[in-house]
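Excluded from the complex is one protein chain; the other protein chains are retained at their positions.
Right after this comes subunit A.
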Amino acid sequence: MSTTTSPPTPTESVEPPNGTKSLVRGTLPRWASWGVLGAAAVLAALIARLLGFGVAPFVLLTAVLYAVGISGWSRWIEGGRKATDRAFTAVVTSAFLLALTPLVSVVVTVISKGLDRFDGRFFTYSMRGVVGDGGGAYHAIMGTLITSGLATLMSVPIGLATAIYLVEYGHGRLARAITFFVDVMTGIPSIVAGLFAYALFALVFGPGTVNGFAGAVALSVLMIPIVVRSSEEMLKIVPDDLREAAFALGTPKWKVVLRVVLPTAVAGISTGVTLAIARVVGETAPLLIATGATGSTNLNPFSGQMATLSVFSYYEYASPGVPIDPSLDRAWTAALTLMLIVMVLNLVARSISLLFAPKAGR
């Protein structure tokens, strides 16, 4: 909310009597924003009451009334420029709150519904032989860690090497072609990545080969372009001065890249990688196709179907047992766990960039 920091001045006439325009304009009192907001809310509540509106129209009405009220009042006292400023602030703030609403709603819902089964059993038991109550997602958590881990192991070297090629070596047609295909890959729907992995494994290992590794391959297809893009950006912002300084010492090119360019960019690169992991760890469709699902623990990614948190959550919801409630609870808790993993990854990314960032200490 915009509040002016200058002290409230009495709302006297703007034009001095002698007709010359004064530079001093009136200012709304400090409580103006909140006051108008309160008035708008009361008015909107009355109207909503009369017309029998629900909550959403009430909030919308409040926002509109506030914007109109504050800018009208401000135009009267403070003049056109400040009024526009206040109206614009109101619109931008409303848009921000609107964007925040679904996010907060999802977080609150997932936490409140997921907490029911957020217990020790959930993290230590699989679903083997469980009907109805009890059971856990140990097998799915391990499956998510294994598939995402393998995907990271494959994507980071490939993605990073591609980025290094693009920034340090590639200038001609090949580089342009790679950039183009990376762009295309960024837009691949995740289900297509799953079908690709499924088809690849069907061709190489026979039809119906579904395992954790196939899922990891599918995730890599989604992850590689993200890693390439973010690493490329980070390598590009390494100043050429540093490369020149290293070359001038008589350093071969590969060493300049390895010892000077990469360490300078490592903070940004690892942040990008962590965010790429966070991006694919919650993927459902490709894993549904390529990794399958199972109720028991399978830690071998090269043989047999493997449970993952997203797919687990999906199945618990889509085909619940009887009674239905324990399944739904498990689905919510799986979603909560996934959300926590993503949050931890984001925190890790932040600490990494703090840790590695070049310091200018004295």
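Here, a residue touches a chain if its C-beta (ideal position, glycine included) is under 8 Å from a C-beta of that chain, and two chains touch if they have at least 3 such contacts; residues count from 1.
Keep this in mind: contacts and distances are computed from a predicted model.
Per the UniProt record, the chain missing from the shown structure is "Phosphate transport system ATP-binding protein", taken from the list "Isoquinoline 1-oxidoreductase beta subunit", "Phosphate transport system ATP-binding protein", "BLUF domain-containing protein" or "Histidine kinase". Touching the missing chain, out of A:25, A:128, A:255 or A:350, is residue A:255. Within the full complex, the residue among A:42, A:177 or A:242 touching the omitted chain is A:242.
In the full complex, subunit A contacts the hidden chain through residues 171, 239, 241-252, 255-256, 259-260, 263-264, 266, 358-362.
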